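Only one protein chain is missing; all other protein chains are in place.
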Amino acid sequence: MVLFQTIFSGSQDALATIQKNPIFFEQAGPRQNIYFNPADVTAGIVTCGGLCPGINDVIRALVMELHYRYKVPRILGFPFGYEGLVKKSGHRPIELTPDKVAHIMNFGGSILGSSRGNQAINDMVDTLCLYGVKMLFCIGGDGTLRGAQAIHEEVKRRKEDIAIVGIPKTIDNDINYVQKTFGFSTAFSKAVEAVNCAHEEAKGAPNGIGLVKLMGRHSGFIAVNAALASKNVNFVLIPESDFDLEGKGAFLEVLKDRIKKRGHSVIIVAEGAGQKYFEDKGEKDQSGNKRLADIGIFMKDRISEYFKKENLNINLKYIDPSYIIRSVPANAEDSVFCGFLAQNAVHAAFAGRTSCVVGIWNNVFTVMPIQLAIAERKVLKPERSTLWRALLASTGQPNRMIAES
Amino acid sequence: MVLFQTIFSGSQDALATIQKNPIFFEQAGPRQNIYFNPADVTAGIVTCGGLCPGINDVIRALVMELHYRYKVPRILGFPFGYEGLVKKSGHRPIELTPDKVAHIMNFGGSILGSSRGNQAINDMVDTLCLYGVKMLFCIGGDGTLRGAQAIHEEVKRRKEDIAIVGIPKTIDNDINYVQKTFGFSTAFSKAVEAVNCAHEEAKGAPNGIGLVKLMGRHSGFIAVNAALASKNVNFVLIPESDFDLEGKGAFLEVLKDRIKKRGHSVIIVAEGAGQKYFEDKGEKDQSGNKRLADIGIFMKDRISEYFKKENLNINLKYIDPSYIIRSVPANAEDSVFCGFLAQNAVHAAFAGRTSCVVGIWNNVFTVMPIQLAIAERKVLKPERSTLWRALLASTGQPNRMIAES
Amino acid sequence: MVLFQTIFSGSQDALATIQKNPIFFEQAGPRQNIYFNPADVTAGIVTCGGLCPGINDVIRALVMELHYRYKVPRILGFPFGYEGLVKKSGHRPIELTPDKVAHIMNFGGSILGSSRGNQAINDMVDTLCLYGVKMLFCIGGDGTLRGAQAIHEEVKRRKEDIAIVGIPKTIDNDINYVQKTFGFSTAFSKAVEAVNCAHEEAKGAPNGIGLVKLMGRHSGFIAVNAALASKNVNFVLIPESDFDLEGKGAFLEVLKDRIKKRGHSVIIVAEGAGQKYFEDKGEKDQSGNKRLADIGIFMKDRISEYFKKENLNINLKYIDPSYIIRSVPANAEDSVFCGFLAQNAVHAAFAGRTSCVVGIWNNVFTVMPIQLAIAERKVLKPERSTLWRALLASTGQPNRMIAES
Partner (left out) sequence: MVLFQTIFSGSQDALATIQKNPIFFEQAGPRQNIYFNPADVTAGIVTCGGLCPGINDVIRALVMELHYRYKVPRILGFPFGYEGLVKKSGHRPIELTPDKVAHIMNFGGSILGSSRGNQAINDMVDTLCLYGVKMLFCIGGDGTLRGAQAIHEEVKRRKEDIAIVGIPKTIDNDINYVQKTFGFSTAFSKAVEAVNCAHEEAKGAPNGIGLVKLMGRHSGFIAVNAALASKNVNFVLIPESDFDLEGKGAFLEVLKDRIKKRGHSVIIVAEGAGQKYFEDKGEKDQSGNKRLADIGIFMKDRISEYFKKENLNINLKYIDPSYIIRSVPANAEDSVFCGFLAQNAVHAAFAGRTSCVVGIWNNVFTVMPIQLAIAERKVLKPERSTLWRALLASTGQPNRMIAES
């Protein structure tokens, strides 16, 4: 068991806390007794939602662990996410073998393909039963995990014996109680390349401004880490930290000061930042996520207008690396990490765990209920985040850019 | 002297051709007699127009050659392009020394900064005279070279003795009579990364389409080379090859066939392609280039509409790597190439050449009149280009995608 | 305070453990009250021992934090390790400013240079006093930290008020009670490139064997992580896991089986592995480390001899990437990490801590006594390491390759 909290004011605090509120996660790993007889197992793998570096590493490690360690005789990959679990979509599962997956980690994307959105739970469970799947590994984010939970509930209702294990995938690193998600290291590393280009563009023109939009629907982890690694960034706008555009002390004025003093500036804006500037049209994408307005283009326009109004000639270069940071192969760090996640997912399934996800906490691999993982999103809390403090130090930006009233 | 033409049907043809039309370029290199006394020389360097990989390599090599080989006592970098040559802009030249430029090749962009657009020729020549500049190296494209020519003419009118030497910079590789321009190798290599991401995105979703916009205002060299290197591309649309969108045999129909047969597709569109679809508003940017409409966004919208109309669900991912491919440091190939260009530019200036550019032809470094370099643009000629033939073979796309009438 | 242990069998166990043996590390970070008046502080930085990715990131972050956050007026870099603290060596400290360090993270190595070996403690403290250094940041490994401790003791003896703070640097990741050291991620990532080359070489010839020597004097972390990331490795030999070469069940026989079955093999050997095969000549290098015999060359020769004896033609390719994996710039992951370490080192010094190092434990940055960090080395414990278990699964190698007696 892994203790949830590890920072205390001292042993008295630790003892009191544990007594009052003993929160532990289950440590992941192989178990003495396994619940399924490997010889009877058909395993299924499905990858859903947006691409993320490392999906193929996870698939590969699942197959290797199932095949070599547990000697599972049949492993099926369902193509194109939950679509592949629905008969009428016409996709057919692919049999996965060590040979077929041996080199897939060299490629970005998912060899199984992916799709967004939910499918009829009944149809999906029908398919699992049809193929005799005993354990289903669902690689995906929030929506996927909700789907997995629903599949689990239908499985339970039918009194079937199918383990449903999630491997949380979110390039934004915003899964609760999971220290980091796979692909995140690769993603922000790639983002740094775009940020450094923005820096060269900004320095390369009089009053140059480099504006980069990065992923981060609800949390600014990619934006902040990219800024910390690049060290060339002056402003990072994230969903967790409110900001105003106009008025004394608001963003545009602070930006103007910077430009006047230093002649150039680099700005990162996370895609979920500044949504207050858009009317919520209630639109959702196929995954059921709120459709965000494009803050990148919006900022580009607003900055241009502002400086035109201020009669200050600027050279604004806008970069939206978009898919470039998510479709690349995993870096070495993520590749190792994916391997551990997948192995622990297999251990969990064989130990009889279901309706669970694998994660990492206090640097220990864990197994925890899907419900916990999707209860709320992990966000950066500016008021008490060392990450945010480091960001402020690195950029020199004010803690809050709110117009004085 | 470098012979212009090297492909003949045989010696008779060669002899007849040379007799009738003896076109040679001057071979670049150090000359026995030098025109300027190095001890009297102040050299100037200016970088104009958009960024391109290798500018800093060129600056570094100019400085090293001027300083170490010719012992030039003073080298001035004029900041922010031709703006830096105009007093009222308020920029002041930077003295460049080997120490200051020793490591600049590790960075993209230009340490001098750049700007677009012309400045008053008189003011610029005033500045050259004020600082006693004897040779000015102009790193830039079309517009810059026209400016350099104008400076040269004013210098001549004033009977000043200032050598004006251009180092052609165009990421599009579209300078006439120049086999390749610096930065091009790096640029298309970086573009390949974006294209490969588009490929993973296309394969990663049912009926996935990856659409990448690449640079190439008038010529498709980056687009075509990126496709040839990536090997994952199905369609390349370039300015030199007309195409229709709708109708039998036109692009959208061919694309639909591909999607139906293979389930995914990767498309590259060069920024100058398909301009016939836009009304020419006669807008120009600061460099005097026609402002192009955004063919990337246009294609994205048209493809989406078309498949909606055709009732075929597609997953379109649009990638515009934009500045990411031009603000990076030069790769090793370009870095070596930049060194040679710069050294030859210095040799040319010291040999008393002026109003000229350095280039490469038949793999030999050349010096040629600015006038020749800017007379017209180098474009890919689909009907007799081996590059285009290779592209058709690699993509499998029809030679022409024109609607049957 | 950060709890040392976080894995328990349950709350009873946790409570009992904490009551009996309450081990906590101090959490790093800024303190309400600071011990030194920044205006009076001259800070010193010294980098010792072998190069490691990220040293320049640490130097940069130290300078930025000292300058911008604490407004320290003078920061001195002592060149070439402890040599730079000894007058007679003739080196003079360099004043470090934000401008000077702004871009150094783009380069491998250390802008201060480094050296191995200790210097007279008295001379070093004399230098610190001469320059009025109030806080000295020592970036280095084991030997450096011992030196730092000795400096601290002399400082104390003299009743001087100088904070001595270590930032542990060991590419081998073998500092005790430190979850990971900076540069390690970059190092094993670079190592993967060499390993993948060995794999291509092995597959590229009949009975091809690719043998790679990697760093790891006492611990196999680089070797094991490189193997896990590469996924193309069949054998990893590390210092912590004994192996025999000849005899039934010993390495060479197992290798022969693999070659016979699969026709190729990739082997990683950590530099500290198999030292039992060498007579200990008691030689030490300048840092006081035991001089290791070259296990890479030894293995190359022994494998060749063995297969010659066995009449099996092999094609052995030996790769020793050596400095290539340690002199590169830090990757994005390490770069961010270095920033945090350096900031926390500065906080620690200002909080009045001395004779301490900064580290990370349970994913929380910590401050702990130098004595604890150097008490013993962190090694991989094969019998209960999940890393080793994953390695065995990934390579398929036997847990122990000891000759049957």
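Chains: A, B and C, in written order; residue numbering restarts at 1 for each.
Here, a contact is a pair of C-beta atoms (placed from the backbone, for glycine too) under 8 Å apart; a residue touches a chain by one contact, two chains touch by 3 or more.
As the structure is a prediction and not an experimental result, all values here were calculated from the model.
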Options B:L62, B:L76 or B:V192, residue touching the unrepresented chain: B:V192
Selected residue (touches chain absent from view) among B:R69, B:R302 or B:R377: B:R69
Sole contact to the chain not displayed, among A:N106, A:N122, A:N313 or A:Q371: A:N106
Residue, one of B:V41, B:V86 or B:M105, that touches the chain absent here: B:M105
Residues of subunit C (touch criterion as defined above) contacting the omitted chain: 51, 80, 83, 91, 107-110, 113-115, 193-194, 196-198, 200-201, 203-206, 208, 315, 317-324, 326-328
Subunit A residues that touch the omitted chain in the full complex: 103, 106-107
Interface residues of subunit B (partner: the chain not displayed): 1-3, 6-11, 14-15, 18-19, 22, 24, 27, 29, 60, 64-65, 68-69, 105, 179, 185, 188-189, 192, 225-226, 228-229, 231, 331-333, 335-336, 339-340, 343, 362-365, 386, 390, 393-394, 396
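Assume only the chains that are shown with their structure count from here on.
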Highest C-beta pair count, chain pair: A-C
Centroid-based (C-alpha) most distant chain relative to subunit A: B
Centre-of-Cα separation between subunit B and subunit A, whole angstrom: 38
Whole-Å gap separating subunit A and subunit C, where each centre is the average of the chain's CA atoms: 30
Mean-CA-position distance for subunit C and subunit B (Å): 45
Set of subunit C residues in contact with two or more other chains: none
